[in-house]
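Mind having a look at this structure? Questions to follow.
Missing here: one protein chain of the complex. Every other protein chain is in place.
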Amino acid sequence: MIEFEHVSFEYEKGKAVIDDMSFSIDKGESVGLIGANGAGKSTIMKLLLGLATGSGRISIDGTDVNSENLSKIRKKMGFVLQNSDNQMFMPTVYEDMMFAPLNYMVSREDAEKRVDAILKSLDLEELKYKYNHKISGGEKRMAAIATILAMEPEIILMDEPTSALDPYNRRIVINTIKGLEQTKIITSHDLDMILDTCERVILISKGKVIADGPADKILSDKELLEKHRMELPLGKQ
Amino acid sequence: MEKALAELGHMDEMAVMDSPVHHLNAGAKLLATVIYIIVVMSFDKYSLSGLVPMLLWPVFMYQMSGIHVSTCFYKLRIVLPLVMAVGLFNPIFDREIMFTIGGVGVSGGVISMITLMLKGVLCLMASFLLVATTPFDSICAALQRVHMPKMLVTLLLLTYRYVGVMTEELAVMTDAYHLRAPGQKGIQFSAWGSFLGQVLLRSMDRAQELYSSMLLRGYHQHFHYAPIKKFGSEDAIYLALSIAFFAAVKMINFGELLGSMFMR
Partner (left out) sequence: MHMADALLAPAVAGAMYVASGAAAGVSIKKLKEDDNTQKLPTMAVTAAVVFAGQMINYTIPGTGSSGHMCGGMLLTALLGPFAGFLSMIVVLAIQCLFFADGGLMALGANIWNMAFYGCFVGYYLIWKPIIHSKWFGEGKSALRSRIIVASILGCVITLQLGAFSVVLETSLSGITELPFGAFLALMQPIHLAIGLVEGLITAAVLCFVFESRPEMLMDVDEVGVPLEAKRSLNSTVAILAIVALVVGGGLSLFASGNPDGLEWALFGNADGGYSTNMGLDEENFGVESSVAEKAESVQEKTSFLPDYAFPDSESAVGTSVSGIVGAAMVAALAVLISIAGKFFRKKNNA
């Protein structure tokens, strides 16, 4: 479904952030993208979403990610930003969730039905008419996920979905992620969460894929993790 | 900064309270308030007795809305000083005695000064009532209904969304500054540029991310905001009664009338 073929990217000449990277992800997989700060995780997300353009070929369902196909590609993908404040720019949760469907020409009635169904499934009904600047951090994160689900994407990208959440809210987010059937790519330093939500892990370092395999296997390889500035998740200690 | 944050929250909370006034259509309230202010502004500078009855409308509306009149008075510290400064000169330059009370002559300047200050208070009461009973996005929706350009409405709502975020960020920075600079009242000269400059730089990244988030959700030059509550019969009644009251007060000098009944 998602293909990365010999992709390279550099912000400055000679300083490759992504260096000849290749991998593929199948439909329905949930993949954890891990690596130290500056390894290139966010850049991979950006390339995938067409927010940055590098060399090599990236395709989704056989469609190349390039400026011509952008709207087609982006319609399939939902990106949950790390900073929910930047994600949710409309006044209320409801209007934020309506933003994407209305842009994609869904009628207001249908979009509203969709929004209600999602809020119900995530148990967030009481948030519907709340103001985005008046809800708590945990609520904000869940609302941001709901906003993306309202797009009905086929692929969901998440950047640090559990950062700065208390254990209770973190657990809610993890359970929500586990319940999603879409293809998922999650970047995080919260390796326990990755272990919990992903069956496959891609470890990158300095713009290269270092390891790619079952989450259980990579996340129990103490030596490998420590070499790349990570630690064994608590669940494996 | 903390106080500003508290005020931000307070205004939001008041705006979503439950009362007959809160339930009125935002456009109707906006219109009534604007007409009220225009009528107040249009009173002659000496017509104190005619102006005073205008006080009744905001007082009544405050009662209906469940918001205490006194909540708006802390706003006076911003509005009134310039009005005062201007008004205070009137008694000095305009010394013509208009009438005498118990042997003390009251000059036209004193009357016009008091009229001016009353106008200031009345206009503030009305504006505050409007913003305290109407959520900001409803006001914006009403503005769009009266054909304010879409771009400006979008910009207003986007900015409103980030005013809280940025205020909080600056409040945190201010705290961090003062924790390392005990005894300083403000930001010292050497940090003037970097303090706000840092925030500006970061906010550019924020804006970039925000724009990405818009693009990724299919943004193409249009924002769709929820439609506002329809204009109903209660809004019509409210508007009609308010305007009738303003017109009556404007045309009949009730103060004079009442006074002359007793003073004869």
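Per-chain residue numbering starts at 1, and chain names A and B are given in the order in which the chains are listed.
Here is the rule we use: a residue touches a chain if its C-beta (ideal position, glycine included) is under 8 Å from a C-beta of that chain, and two chains touch if they have at least 3 such contacts.
Bear in mind that the values here come from a model prediction, so they are computed numbers and not experimental data.
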Self-check item: Among the chains presented, those that the missing one touches
Solution: B
Quiz item: Hey, which of B:Val16, B:Leu156 or B:Ile243 is the one touching the hidden chain?
Solution: B:Leu156
Exercise. Specify the residue from the set B:Ile38, B:Ile97 or B:Leu241 that touches the hidden chain.
Key: B:Ile38
Quiz item: Of the residues listed, B:Val16, B:Leu55 or B:Val199, which one is in contact with the missing chain?
Solution: B:Val199
Practice problem: Against the chain that's been left off, what residues of chain B make contact? List them. | Solution: 1, 3-4, 7, 11, 33-34, 37-38, 40-42, 45, 72, 74-75, 77-90, 92-94, 109, 112, 116-117, 119-120, 122-124, 126-128, 130-132, 136, 139, 149, 151-152, 154-156, 158-163, 165-167, 169-170, 174, 184-190, 192-201, 203-204, 206-208, 210-211, 214, 221
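As a convention for this text, only the chains that are shown with their structure count from here on.
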Self-check item: In the complex, chain B residues that touch chain A
Solution: 9, 12, 135-137, 157-158, 160-162, 164-165, 206, 209-210, 212-220, 222-226
Quiz item: Can you name the residues of chain A that touch chain B in the complex?
Solution: 49, 51, 71, 74-75, 77-79, 81, 83, 85-92, 94-95, 98-100, 102-104, 108, 131-134, 147, 151
